[in-house]
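Every protein chain of the complex appears in place save one, which is left out.
Then we have chain A:
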Amino acid sequence: MRRDPLARKGLLGRLPQAWRQPLAVSGVVIAVAWLVIAVAAPWLAPHDPLAQELPRLAPPGPDHWFGTDQLGRDILSRVMHGARVSIPLTLALVALSLLIGGLLGACAGYFGRWVDETIMRLADLVFAFPTVILAMVVAAALGASLTNAVLAVLVVAWPAYARVTRGLVLGVREREFVLSGRLLGFSAWRSLRVDVLPNVTGPILVLATLDIGTALLLLSGLSFLGLGAKPPSPEWGAMVSSGVEVFDSWWVATFPGLAILTVVLAFNFLGDTLRDALDPRTARAIKERAL
């Protein structure tokens, strides 16, 4: 027989059900760890990530835990500093696409008619292209730099938010409380902000959290292809790319690759958890499997 999860006391016991899943806990721990690393990299990193002063291609060992790359730079330090490049950019990217996509989607759903048509056909247009290829084209056309890579990913990322938001707003738009607000003389903007927004944030936040992993992968992918970060910036995708050239020294590509993997996993776990927490039906199903 299972123990009643509510009977447990302690820190874990006080958390909502969904957050007590092992995956949720590991997601939070890893994500927080990376955020700490990103903030504290200058103090945590044992070496200057750009200094070419160590022996070249030294395997992982007590002196440099993750080994060194072909220019004699410490990979551990570069991976740590890489968090300062990749994570803030990814978060900013997701926030921006959420803002742009959400706003456009809300307008489309709320106003309908030609506004809806215009915005959604535009979204369809972007959807019609394979994401990665379109991002590559945009990044190549703008020239290789991290800012341009973010812009490129932004171009392909917003329509997802626009669609979801539009669908949610459509569902809420005709509800009584929204209509009565309108009848009371609320402006469209106020109605959207006060009546509609609180009812659609949850699912969109879930989408955004799940999207962080995708965005990071896309950004690193562009850098891997030489369309993102410029050398010698310690960006993870670019580091993996340089590791491919020294294939025999596995550590050069492996550690930045693992960094990407863990961040993507952590945010996917977080996104799943958030969805479970905000969706009562799935939440009930999980109750059975609580910690």
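What we mean here is this: a residue touches a chain if its C-beta (ideal position, glycine included) is under 8 Å from a C-beta of that chain, and two chains touch if they have at least 3 such contacts; residues count from 1.
We adopt the following convention: contacts and distances are computed from a predicted model.
Visitor: Suppose you had to identify the omitted chain by its UniProt name; would it be "3-isopropylmalate dehydratase small subunit", "Cytochrome c oxidase subunit 2", "Heme exporter protein B" or "ABC transporter substrate-binding protein"?
Guide: From the listed options "3-isopropylmalate dehydratase small subunit", "Cytochrome c oxidase subunit 2", "Heme exporter protein B" or "ABC transporter substrate-binding protein", the omitted chain resolves to "ABC transporter substrate-binding protein".
Visitor: Of the residues A:A160, A:L192, A:A259 or A:A277, which one touches the chain left out of the display?
Guide: Touching the chain that is not displayed is residue A:A160.
Visitor: Which residue among A:L54, A:A106, A:L217 or A:A266 touches the omitted chain?
Guide: Answering carefully, the residue with contact to the hidden chain is A:L217.
Visitor: Kindly state which of the options A:Q70, A:T201 or A:T262 is in contact with the chain not pictured.
Guide: Final answer for the missing-chain contact: A:Q70.
Visitor: Among A:W43, A:W114 or A:F247, exactly one should touch the missing chain; which is it?
Guide: That would be A:F247, which touches the missing chain.
Visitor: Of the residues in chain A, which ones touch the absent chain?
Guide: 50, 52, 56-57, 70-71, 127, 130-132, 144, 157, 159-160, 163-164, 207, 210-211, 213-214, 217-218, 220-221, 224, 226, 230-232, 237, 240-249, 253, 257, 260, 264
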